[in-house]
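For this depiction, one protein chain was excluded, whereas all remaining protein chains were kept in their positions.
Chain nomenclature is as follows: A, B and C, assigned in order of appearance, with residue numbering initiated at 1 for each chain independently.
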Amino acid sequence: MKLDRRAFVKLIAGGVGGTLLSPLPWKMADDTAIWSQNWFWRPSPERGGATTVNTVCQLCPGGCGIRVRLIEDKNAVRIDGNPSHPVNQGGICPLGASGLQYLYGPSRIETPLKQTGQRGDVTTLKPISWDEALEILATKLRGMRQKARGLVCVSGKRQGTVSELFARFLRAYGSPNYMLMPAAADAESLGMLFSQGQSRLPGYDLENAKMIVSFGSSYIEGWGTPARMLLAFGNWRKNAESDQVKIVQVETRGSLSGSKADDWVAVAPGTEAAFALGLAQVIISEGRYDRAFVNQYSHGFDEFRRLLQRNYTPEKVTAITEVPKEKITALAREFAQAKPAVALSGWGQGRMQGSIYDFLAVQSLNALVGSLHKPGGVTRTPSVPLAPWPEVVLDAMSLEGEKEPRLDGASEFQPPLPANLFYNFVKNVNEGKPYRAQMLWVYEANPAHDLADVKPFIEALSKIETVVSFSSFMDETTQLADLVLPGPTYLERLEDVATPPGLQYAVFGLSKPVLMPRFAAIHPGDILIQLAKSLGGGVASSFPWSDYETALKERVQGLAERGSGRVADEPGVEPWKGGQGNTLASNYDSFDDLWEKLGEHGCWFDTSAAMPSWDSAFKTPSGKFEFYSQKMRQIGIRGNDLTYLPHFEQVEPAGDPNEYPLLLMPYETLIITNGPLANSPFMTKMLFDFELKGDDCFVEINGKTAADLGLKEGDRVALQTERGSLEARVHLTGAARPDVVFIPTGLGHSGFDSYIRGKGVNANAILVAQQEKVTGLATWWGTRVKIYKV
Amino acid sequence: MTGENKQQNSGLLGWALFVVGFAGALFVGWIVFPQLLYSTKYQPINYNHAIHQEEAGMSCEDCHFFREDGTYAGKPKLAACAECHSEPQGETEDEAKLVSEYVEPEKEIPWISYSRQPDNVFFSHAAHVKMAEMDCTDCHRDVEGQTKAPPVKINRLTGYPNEVMKMYVCEDCHAQENVSNACDVCHK
Amino acid sequence: MDSALIPEGVRRCSFKAFCLWLLVIFAVIGWGVLGGFLVLWKGLNVTGLNDYFGFGLYITADLAVIALGAGAFFTGFLTYVIGKKELKDIINLAVVVGFICYTGAQLVLLLEIGQPIRGWFSFWHPNVHSMLTEVIFCITCYTIVLTIEFLPLILENRQLDKVPEFHFFSHNLHEIMVVFAATGTFLSFFHQGSLGGLYGVMFARPFAFREGFFIWPWTFFLFVASAIASGPALTILVTMMVQGITRKKLVRREAISLLAKVTGYLLAFYMLVKILDTWWWATHTAPNMGVSFSEFFQAPYGLWLLFAEIVVCGIIPAIIFLTPKARADDVLLIVACVLDCAGIVINRFVFTVQNLALPVMPFDRLEIYVPTWQEWAPTLALIAYGALIVSLSYRYLPVFPRERELNPID
Partner (left out) sequence: MSGNKSGKLSYGMVIDVDKCTGCMTCAVACQQENNVPFREDETNKVRSITWLEVFYLDNGKSYPDHRKAYLPRPCLQCDADPYPPCTFVCPVNATQRDEETGLVSHIPVRCIGCRYCISACSYHARYFNWWDPKWPKPMEEMLTPEVSTRMRGVVEKCTFCVHRLQLAKDKAFAEGRRELDDGEYVPACVEACPAKAMVFGNLSDSHSEVAKLAKSPKAFRLLERLGTKPKVIYLSGQEWIHKLADNVI
C-alpha cells in the first residue's frame, strides 16, 4: 500500500485540525508573547521590604537632612530630603538627589593605592593593603618628625570634627601648615573681624527679609546652602502680589539669579562693591539711614560719610558701574525703606576669596539700614556648644613647630589673624621658601582641578615629595597622589556636620552609616587616631580616643550638657519664625537620649542664640560696629585712612588689553558641581546642548561681540589668556554683556569616570588669580582673554 | 483488487489517516506538549508546612505577613527560620542541610517562588486580602497539611513557574468584580 | 540553460545577461540586507531617527510604496469590476507591482519598529481605535489577497503548469478572480483612506491635523484619491520600462493610453481636492490652532515642497495625461508618470518628516532629519526587490498575455 499525495494531505489536515483544537498553538502564542517581553540581560532590581533611614548629606557644606530608602536594608535606591530637617524641609538639590551615583559610582576607589611608577600615571597606582598603606605613612612621618613643619594638610572642609582632627594632628605633630581650600569665607571671617571684632561668619535671616539685594551672589545657584536658598526663594515668591519680597540681583552676567530677581542691575564687571557704596551714599545723603543704630552702635560713620560724599556720588558710581544714576537713587531709597532689607555678599557660589573691602562695603550697607543683628537682616552664624577636646599635648618637636612661620606667610601679620592665604602658599612652595614642603595631605578637596588659577598649584605639587589623598574617588588630585587612603562615602560613615554657611541659627547634623561600607574603607578620623598612636609621644597623647566615634561623642557631650535646642523630629518647624523669642523646648533628657535621637533623625538645632545682644555683638576696640576699622589698626595693619574704610578698589584684570581685548569671567551653576566632586551622570544629562555638546562645552558671548569677531552659534574657538589656552564652542546669548566671555567652571575633568571625564574644559586652567595688597586674599572674577575661531 | 475497490480502500484509508493525524495532534497538543513545555525544579529544602502548623503551632501569619507599609512580605527571611533552627530540630537530612548550609553561614535560602509576578507587575496583596477579603487559596495552592514542598514547574519559554497567574486571569476577575482594568492598576 | 522555464513562444535575453542583471540587483539587495541586519542587531540607533523624528525614511518609503501599489487594486477594479477588458493586457503586471509594494512595505516595516519580534502584538493585543491597527490589518489582509492574485500567474509557469493540480487550481482561481479583485478593491480602498487618517488624527500636530468634515470623509477620500491617482502611473511606468529595456512592445498602446487617461482624470480630481484641502487648512484649520501658514514652511522644509507637490508633480502631469496628443507621446507620458509618482512620494514625505520637524511649542526648535545609509540601503533594496520580482516574473511567467501576439517569433 502506498501513501499517496491525497492521503498525505488528509493526514496533514487531520493534524492541523487536531492541533487547532489542542492548547498548543494558543499556549505557544501566549508564551511566546511573554517570552518576547523578557530580555534576560535587563537588570531586575532587588525586591523586598523597604526602609527609610535619616541622615545628613555631606556632598556640600550645606548639610541638608536626607532620607535614604533601602531595600532589604542593603540596596540604597533613593535619596530625598528629610521634611523634618529645618534647613531643607524636605527639599533637596540635584547633587544630593543623585548621591547614590557617588555611592555606587564607577570611579570609587576600593582599596588603598600606592604609586609604583611615575606620579600621575594612574595605571601604576597599585592596590595595597590597609596595613601596608598605614605603615608607609607612619614610617614617613616618623622619618620627618624633626622637620615636622614640612607636613601640609589641605582640607576642603572648613568645619567639623574630622577637619579638627586633621588640624589637631598637624599641631601635635608640629606643623603650622593646616590649610583650607580658599573661599569667600576667608574674606568674610576677616571682614567680620575688622568690622565687628570677631572672626565669625555672617548668618543671614533671609526668611524674614522684605527685600534682598544680592551683590554678585548666585543666591539660587549655589550660594550659601543651596537647598535652604531655594526653599527661601520659593517662600519669597509665595506671598500675595502686594506682599512680595523684592529681590535685586547686582551682577554682570544675566544669570538665572538675575532673571529670577525682580530687578537685574547689570553692573560693569567687578564693580558690585562700588554699586553698594553708591547706594550707601544716597541713603546717607538723603538721611534715610537708621539713626538709632548709627548713633548708638557704630564707629567711624563720619569718616565713612565723607569718603562716600567724595568718591561715591551717583554720578561717580554711574561712571564706574555703568548703571544709570536714577536707578541707583531709586534702588537706594527702596532699600532704605523696605524694612527689614538685607544685602548679600560673596561672589557666585562663594568659592572665590574676594576682596575684604567688597565684603565691608556690603556689610556697611546692611549696617546703615539697621539690618545688623536684627530679624530679617544679617547676624553671625551661631556657634554650636560642642564640648572641647582636651588640650593638644605639645612635645618638644611640636613646640619647635609652633614657632615656625606658616608656608602661606599668614603669620607675618600680627596674630591672631586667622587668614588662609592659599595663593601665598602656592607661590612659596614653588619658590621653596621659607622652607620646603615635604608631604601634602589632601582631605575632601580636589585642588588640582578645583582651584582657580590651578597651574601654579600643579607646579607646586611637583616640589612636594609625598602627596597623600584621602579621597574616595579618583579625582585629579588623587591621580597625582603617591598614596591614596580612600575613606568611606558619606552614606557609609559617622560624622558630624556643622552649621551650614550663611545660616542664622545653630544646627548640628549627624551623618551615620546607612549601609555597610561597600569596600574596606577606613574612616579618616580613625586613620588619624591610629597614625597618632603609632607615632607615640605627644602626638599619641593628643589622640587619647580608641576610635573616631569616641572622639565625636566626647564633643557632642557638650550639646547634652547645654540642654538647649532640640532634635529635629517633626516636619513643619520653621526655626526662623518668631525671631529672638522663638526658643523651642528641648526634646531630649540625657546624652544617651540625645545621641540616639541624633542617630534617628540626624539633626539638632537651636534658635535660642540666634541674634547676639548689643553688648556682646561687637568685640572691636570701640565696642561698636566699625565703619572705620580700628580693629585693623589694632591687629597691626598699616596704611592710610582709606585702608581702614570700606572702599572700592578697581582690580585690573590680568593681561594686556591690546593683546587680550575681551574679558573672561567664570560662572557657576547648580547643575555643574564645583568642589571635590565631579558631576553625577544624572546631572550631566540635564545640561542643555548649548552648555555641553559631545565633549565640547560652551562659552557665553553676546551676539554683537560675536558678530564683531565673525563668530556664529556653535563655532569652536580658542580662548587664550596669559596662563594658556582652551578650546570651547560659543553660545550666543543676550545674557552676556558685550565684550565679556562667560565660561562655566566645574567641567574639564581628567579624573573620575567616563560619564564626566573629558567633557568640557576646566576654566581654572586659564584664569589668573590676583591678590589683594592688604590681606593677600585672591580674586579671579575676570581675566583678559582673546578668542579666535579654530 | 479492482480499481473501484482500490479507490474505496484508499478513501477509507485517507479518512483513517485523517483521524490518525487528528488524534495524534490532539495527543501531542494536550498530553505531550505540556510535558515538554515545563522543566522541574526542586526547592533547596523540603519545607514541611504541616509540621510547622501542627507541631510547632505556628500560624500562617507568622511567616506570611504584611509589612507596616502595607506591602506583603511573601516568604520569611532566614532570620525567622534561625529563631528556632539554630540547631537541627530533627533527624531529617533537610534539617541538617538547613542548619549547616544556611543558618550557620547566614546565607539566605534560595527558595524558588511558585507564583512571583514578573518585574513589570505590581500585585497588591493588601487590595485582595484586606479589601476584597479573598482567601489565599483563591489564588494559591492550599498548603495546609502539606508535608512536602512540591516541585516547581517552570515554563521553558517564559521562564515563569506554571502557578504564576496570567494576565487574563487578573483581567477576567477584575471585569467580573467591576474593578478597574486600567493598565497602571497592575503594571509598573 | 533555463529555457525549459521560459514561457513558450517568447524570446528572452541570454541566461548570462540575465545573471549579470541579477548580480546588479543582488548587490543592491545585499547592501540593503546588510543595512537591515545592522538595524536589527544594533537597534535603531544606527538610523537618523530620533525622538523628534519618530518616523523617517522607512515610513515615507512604506507609505509611498503602499500608495503606488494601489495600481493593482485600481487596475483590477477597472478590469474586472468595471469591465475594461483592454486592461487585461496590463493587469498581470499591475498585480505583480502591487505584490512587490505590499510585501516590500511589510519587510521595511519590520525594520522600522523597535521590537520586531513583538510586531505581531497588533494582532494579539489590538487597539481597535488606532488607525495603525486598521492599517496593519488591512495591509496584511490585502497582502494575502495580492498573493492569491499573484499565485495563478506563478502557476502558469511552463513547468508548474504541467502539474495537474496546479493547473486545476490556477484555472479555478482565474474564474473567481473577480471576487478577489473586488475584495482587494474594498480592502485597499479602506486602508488607503485610513493611511490618511494615520496623520489626520494626530490632533496635537497642527501640520497634519484636519478638523471635522476635513477628517471624514475629506482626508479619507483625499488619500484614496492620491493613491489611485498615482498607483496606475507606476504601473504604466513599469510597463514602459520593461518595454524599453526589452525593446519590445508588450502591451497595446490603447491599454496604456486608456490607463493614462483614467489616471489623468483621477489626478486632476485629486489635485482639485488637495488644493481645496490646503486652502482650508491654511486659512481655517491652522489659524484655529494658533499656527500661521508660513510657520509650516521653514527651511529646509520650505514652500518649494508644496510647489513641487502640487504644481510640478500634480498639475503638470495631470495636463499631460489629459491631453490626448501628449499622452500619446512616450517620452511625455514617462515624464508625467515619473512626476506623478514623485508627487506622491513628496506628499508622504511631507506628512511624515516635515510634519514632525515643525516646532509645535513656540519655544521648540526646528530639527532636521538626515537618514543614514542604514535607512537608504533597505529603501533602495526595496526598489531592487521590485526589479527582481518583475525581472523573474517577466522572464519565467506569462505576465503579458499579448506578448506572443505582438512579438511573433519569425
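The working rule: a contact is a pair of C-beta atoms (placed from the backbone, for glycine too) under 8 Å apart; a residue touches a chain by one contact, two chains touch by 3 or more.
Being a predicted model, the structure only gives us computed values, none of them experimental.
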Query raised in the report: Which displayed chains does the hidden chain touch?
Result: A, B, C
Requested in this report: Touching the absent chain in the whole complex: find that residue among C:Tyr52, C:Phe169, C:Phe186 or C:Phe269.
Outcome: C:Tyr52
Report summary line: Among A:Gly18, A:Pro61 or A:Gly90, contact with the omitted chain is made only by A:Gly90
Report task. Please pick, from B:Ser39, B:Ser100 or B:Ser180, the residue that touches the omitted chain in the full complex. Result -> B:Ser180
Report summary line: Touch rule applied to subunit C and the missing chain gives residues 43-45, 49-55, 112-115, 118-119, 121-122, 124-127, 129-133, 136, 198, 201-206, 287-292, 295, 355-356, 360-364, 367
Query raised in the report: What residues on subunit A make contact with the chain left out of this view?
Result: 37, 39, 41-48, 71, 75-81, 88, 90-94, 96-98, 100-101, 103-106, 108, 220-221, 226-227, 230-231, 233-235, 237-238, 241, 254, 256, 259-260, 264, 266, 518, 670-671, 680-690, 692-695, 702-704, 733-738, 753-755
Report summary line: The missing chain sits against subunit B at residues 66, 69-71, 118-120, 122, 124, 126-127, 130-131, 180, 182-185, 187-188
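Going forward, only the chains that are shown with their structure count from here on.
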Report task. Draw the chains as points, connect those that touch, then say whether the picture is a line, ring, star, complete or other. Result -> line
Report task. Quick one: report the Å distance separating subunit B from subunit C, using the average Cα coordinate of each chain. Result -> 51
Report task. Averaged over CA atoms, how far is the centre of subunit A from the centre of subunit C? Could you give it in whole Å? Result -> 64
Query - Chain centre separation in whole Å, for subunit B relative to subunit A (CA means) - result: 55
Requested in this report: Quick one: which bits of subunit B touch subunit A in the complex? Just the residue numbers, please.
Outcome: 10, 13-15, 17-26, 28-30, 33-34, 37, 67, 69, 71, 73, 118-120, 155, 157-160, 166
**Report entry** subunit A-touching residues of subunit C, taken from the complex the two chains share
**Finding:** 115, 117-118, 121, 124
Query raised in the report: Which of the residues in subunit A come into contact with subunit C in the complex?
Result: 29, 33, 36-37
